[in-house]
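All protein chains but one are shown at their positions in the complex.
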Amino acid sequence: MTNLCEFSEFLSGCGKEDLVKALKEAQSLWGYIPPDAERMIGEKLEIPIAYVASVKSFYSYLYSDLPASCIIRVCRAVSCHVSESKKTLSEFEKALNLKAGETTADGKFRLEVCGCLGACDKAPAIMVNDKLFGPVRPEDVVKILENLQRR
Amino acid sequence: MKGLNMLLQPDEACIHRAIQLARDDPKGALDVLKASGLRGRSGSSFPTGIKWEMTAQCSSAEKYVVCNADEGEPGTFKDRALLELAAENVVCGIVVCGILTEAVKGYIYLREEYSSLKAGIETAIQKLSPDFPIEVYAGCGSYVCGEETALLESLEGRRGEPQNKPPYPSSAGLFGKPTVISNVETFANVPFILSNGAEAFRMNGTPKHTGTKLVSLSGCVENPGVYEFPLGTTIGEIFETAGGCPEGKKLKGMQIGGGSGAVAGLDALSAAFDDEGCAKAGASTGTGSILFFDETCDVLDLCLNISEFFEKESCGKCAPCRLGNQRIHAILEDMYNNGGTPDDLEKLESLGRFMTKSAACGLGQAAAMPLLSALRSFKDDFLKHLRRSSLIEE
Partner (left out) sequence: MDMVKLKIDGQLIQAPKGTTILEAALSNGIHIPSLCYLKDISDGGVCRICVCEAEGSKKFLPACTTSISEGMCVYTDTPAVRESRRLNLELIMANHNGDCTECERGGDCELQMLCKEYGVNRKRFGAYSETHQVDQSDAYIVRNNDRCVQCRRCVSVCKNAENVGAIGVFGRGSGTRIGIDVPLRETNCIHCGMCVACCPVGALTVKDDTFSVWKAIADKRRKVAAVVAPGVEVEIGECFGEPAGSNCAGKLVSMLRLIGFDRVYCAGAAAARTVSEELSALETAKKAGELPLIGCTCPAALEYINQYYPELSKNISRGKSTQMNACGMCREELCGDEVFVVSLTTCLAEKTAVRKNPYADAVLTVPEIAAMIKRAGVSTYTAAQVWDGLDETEYDHFKNEASVWAISKTGGIGPLLDESGGLYVTGLKTADAYLKQIKEGALKPSYLEILACPGGCLNGGGQSHQTGSAHSLTDLAESRSKGLKNCFELRNTEEM
């Protein structure tokens, strides 16, 4: 894997304090953190494997498996909640035919529930990859998905 | 632009004056900062000048400045507005702090959800800070990293778990070195204060709580958004400025200070929005946000949502927060779905007290605040669910 060489080079400039950075770099190379990369981080940074995995498991934006090309995060924090984000969420679940936390069979969409997106003035807000949308009412969901399908 | 407008619009001349003053007379600049009465905008309200001075006085060759831009508190989005519209104000504050404390490096810990703002911030850094290196560090998604010691842990590449204090970051922070860690908004106040003087800053606010405050308004309000008000403005005035109640709705109450803030009834509208005023209403300013909700809102459901958030977002280290949030969530869920059992209210009260008194960090101690205050101000919403249960005899 050419990526592994590239990654190994990146790690040679890293110290123990760069563990999170290294995990993010792996994710930007592969889209997730493959076990090989995790082991390599442990070896190069001289951090026990249990600690690498432990840090990885703490942060919600670090993935152990390949996420979808399109991650839809529906904010379920309190401001969006009073703006009925629950309904928006269930509309997404219905339209994609899955439950929050799951990925569509074609690997295109993954639906996630998230904490506050900091867009409470646009409640209910959603984030698609790193782009914000809001307010997203249940009736907007199908249209949004159509637009995303086209991309 | 809404309300006052000192923080959200960068004034280039003012920014350069501030940096120049700090360079020419660091001690004088620190005195101005202390005289201004500026207090930390993270919710702790610690006097900023004194905090920075503590680090300035540490004799270490290696010191750091950290800007806490991990704005994860539900209902709060003023730091996003600041970094979007006035990154230069924030960067100016960091540069000044770097000069005053003789720091070697600055960090902006930016939450992952705001990563789209990174480019804009970096432009501001290039422009204003040619000598003092400032790194924009993107987080990876964790609410607890907003707590200062947890944030520093995360910056050092570990799990973002709060640490025992003391030692405080001002003497032993990032990599064990003296570190100033302040909120985005705190830094953004610096250019105005240094270039216009302490007196000009004190024109706004109350004698104890000087200056203006950014307020994030959301929920049942005509024009939600970020507003700037002199500290001490009443919540009612704030509400009216934002257009008041949308047509056809009736205000029921509000949550003050973020997702871990107190839930209060309409009597809180008369409270002044500063530490003392909020304390009288049984609340605190917290991260400076107010969520309004209308008559259709079931406060038990609101608390259920909040408890679900904290159950997930607790760092999991100390028992009261990890286990307390878990049980509060379970009990509220049972009350919501099945009407609960008669001793649920008593259990909730004691769980809340337990967390407030015994949890390790500020976030864990505050996590039960919404529930405890809601049990006081909206008890009927809880009893309503209990009555559904056949176990309660009318």
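Going in written order, the chains are labelled A and B, and every chain counts its residues from 1.
Just so it is clear, contacts are C-beta pairs under 8 Å (C-beta built on N, C-alpha and C of every residue); 3 or more make two chains touch, one makes a residue touch a chain.
Quantities reported herein were computed from a predicted structural model and do not represent experimental measurements.
Note that of B:Tyr168, B:Tyr336 or B:Phe354, the residue touching the chain absent from this view is B:Phe354. Within the set A:Ser8, A:Ser54 or A:Asn129, the residue that contacts the chain not displayed is A:Ser54. Of the listed residues B:Lys118, B:Arg202 or B:Lys312, the one in contact with the hidden chain in the full complex is B:Lys312. By the touch criterion stated above, the residues of chain A touching the omitted chain are 47-51, 53-54, 57-58. By the touch criterion stated above, the residues of chain B touching the omitted chain are 142, 144, 159, 163-164, 166, 310-320, 322-327, 329-330, 347, 350-351, 354, 356-360, 365.
The criterion applied here is as follows: only the chains that are shown with their structure count from here on.
We define each chain's centre as the mean of its Cα atoms; on that basis chain A and chain B are separated by 25 Å.
Chain A meets chain B in the complex at residues 16-21, 23-24, 54-55, 58-62, 76-79, 81-83, 114-121, 123, 127, 130-132. Those residues of chain B that touch chain A in the complex are listed here as 71-77, 79-80, 111-116, 138-143, 154-160, 175, 216-220, 224-226, 255, 259, 289, 291, 293, 297, 302, 305-306, 308-309, 312-313, 315.
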